[in-house]
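What follows is a structure written as structure tokens; I'll ask about it next.
Apart from one protein chain that is not included, each protein chain of the complex appears where it belongs.
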Amino acid sequence: MPIVLIVAEAQPDGSIRKATLHALAAGAQLASKVGAELHAVALAKDATALANVVKEYGVKVVHAASAPQFEQYLAETFAPAVAELATSLKAEYVGAAASAMGRDLLPRVAARLKAAMASDVMGFNGDAASLTFVRPMWAGSVIAEVKLSSAVKAFTVRATEFEAAAKAGGGEVKAFTPAAVASPTTFVDFKEVKSARPELTEAKVVVSGGRGTKGDFKEIEALADELGAAVGASRAVCDAGWVPNDLQVGQTGKVVAPKLYVAAGISGAIQHLAGMKGSKVIVAINKDPEAPIFQVADYGLVADLFKALPELREGIKSSK
Amino acid sequence: MNFDLSDEEKSFQATARKFSKDVVRPKAAHFDETSTFPKDIIKAGWELGLMNMTVSLELGGAGLSHFAQVLVAEELAWGCAGVATSMIANDLALLPVILSGSKEQHERFVKPFTEAFKLTSFALTEPSAGSDVAGLTTTARREGDHYIVNGQKQWITNGEYADQFSLFCTTDKAKRHKGLMCLVVEGRPQGLTVGKHENKMGQRASNTVTLTFEDVKVPVKNRIGEEGEGFSIAMATLDNSRPLTAMFAVGIARAALEHSIEYAKSRQQFGKPIADFQAIQFMIADMAKDTHAARLLAYQSACMLDAGQRNTLVSSYGKCFAADTAMRVTTDAVQVFGGYGYSKEYPVEKLMRDAKLVQIYEGTSQVQRLVMARELLKG
Partner (left out) sequence: MKILVTAKRVEDPESKIKVKPDGSGIVGEGLKYKINPFDEIAVEESLRLVAKFPGEVVVVSIGGKEVHEQLRHALAMGATRAVWVNHPGALDQMAIAGLLQKVAEKEKPDLAILGKQSIDDDQSQVGQYLAEWLNWSQATFASKVESFESDAEKNKVPALVVSADLKSVRVVREVDGGLNTLDCKLPAVVTTDLRLNQPRYASLPGIMKAKSKPIEELTPATLGVDVTPKLTVTRMSSPPPRKAGIKVPDVATLVSKLKNEAKAF
């Protein structure tokens, strides 16, 4: 039976990186399409803890290798180990989440296995004979179906496209000892960067407040903090002196194009739209059902922002 | 006839366009509002080689064609006409020296401007002599190996920041054209006063001042050509600069056109984008057609210079048509934007104010028509 092998990843504190659960779900989907078994591999100084978590998520076997050289992730030590395991298992598919580690590691694994690779996969089509990987190209302007014809096929998974695997019966953990490899690269350090609020024009999420806030931005800021977002404002709010001018989004303010733009208490005059209509998803919250902003919003909620924003914040928090 | 740009020309245009988009345009509104001089931007443009393009390699320039320079001029003006004027006025001011100066004068008066970032100024116009160039009254009286210069110049670009002036004066007012002379004035000699920066309608980033000469001593060896040759030197200079000025107008017009197209597609009235209405469609079509026609006239007038041909007529066609086109196109752009076009929050009213000057400087649209008529009806 063919094998789909997913690389599990731990966070710096040893707990499983959530993206791995999404990768496992993708692996399960792939496995069912091609009639394969789902396996996983965990590498760490002591991999048993990680492996024991992973085995609960519908994985048949978690292969765990514990060694001092795996204390810190390095492509030069992890890739040979994963490749060696994949070869010994005759794994046909090797994948990982498209996290920073997955994106750094998998191509090196693939290179070692002379495997072609599809990055940032959003889905799978077909069956074992006709399998294609669905992935974005040109920054998502194009969705492509890709066929890999090498004996082994590698891939990374876009976590947001697969719902996290649910707990599904215990698999087993098998220890393995990969050959030790000298690495020309040394880990120096990892510095956690606690994001202060991101810069408005670079933020992936922006939460903006308008006249409806009457100058009280507490809920705007709280929601922004929950989403790791930047805070923006309409011109009216800046003109009134309620918030600093550099928060202004609009024709004379900043032009932003985040993945998510939440406009609370903003009517949606054309000057404001000029600054945010390029956003991928627009949410509008306004008491007035006729507000022009609803014409550009993907999701509109007619509500009092002072009630809706705290509820929204709670809802997001609990669904994370 | 090949209308394509060479690979090299495309590269020049790409660099100028990127500079204009990333460096000039974002600051254009600020320099317009404050009417301040964008010295750092101009210096950055100098460092990229966007000034002194046609100055010969021997004199430290790039030895590039006039055509390459007009390509750059359009891109700079697209970003901000005031910035473009500031940069190219420098090149214009060096032209009299390059066209009619001696080798020694080239070394003394041109080379310093390719070796380091410095600006020069073209000083022709006076309070009472604009279109009537031959009627200028700044006098130069010969005394031994100096001229003593007295008079006033008006609307002098870069005057406050210039290290050198190409000055046009007369040794005999009665002789009108035949009395004109070109002198290079270095630095700030005793008796030269630079007036305050004019509060202008548009192109406000461009520094515009009066110059007052009170018994200013200028060495005779700073004279370009002979006494009495000043008028023809000035006219030859303008033949060279008309293609550039025309391209300023094209750049302004293109900016106005692009803004209008984008706005027309997004502004909705009566349930649809205004781009769906014929009134707007016709305006945009005419704006684009005339802008491109102006561009091609300017291209030809530059190519004629490169071919060593006299381009007076075609360059006059170009400057006149382009300037009048830019005025029309920018006015229509404000119209397309409607109420928002009238607000300084949107970029088009600045373009309309900037365009007006192109109809006035470097020979008014009326003077251009005189030039054209004279060429067409002579002999």
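Each chain gets a letter, A and B, in the order it is written, and its residues are counted from 1.
We adopt the following convention: a contact is a pair of C-beta atoms (placed from the backbone, for glycine too) under 8 Å apart; a residue touches a chain by one contact, two chains touch by 3 or more.
As the structure is a prediction and not an experimental result, all values here were calculated from the model.
Which of A:29, A:132, A:201 or A:252 touches the hidden chain is settled by the complete complex: it is A:132. Within the full complex, the residue among A:140, A:170, A:215 or A:244 touching the omitted chain is A:140. Although one chain is not drawn, its touching partners on chain B can still be listed: residues 7-8, 11-12, 14-15, 18-19, 47-50, 53, 62, 64.
One chain of the complex is left out; on chain A, the residues touching it are 11-12, 17, 74-76, 79, 99-101, 103-108, 110-112, 114, 116-120, 132, 136-150, 160-161, 183-193, 205, 227, 259-260, 281-283, 289, 294-303, 308, 311-312, 315-316, 319-320.
Rule of thumb we're sticking to: only the chains that are shown with their structure count from here on.
Averaged C-alpha coordinates put the centre of chain A at 53 Å from the centre of chain B. Only residues 266-267, 340, 345-346 of chain B touch chain A when the two sit together in their complex. On the chain A side of its complex with chain B, the touching residues are 251-252, 270-271, 273-274, 277.
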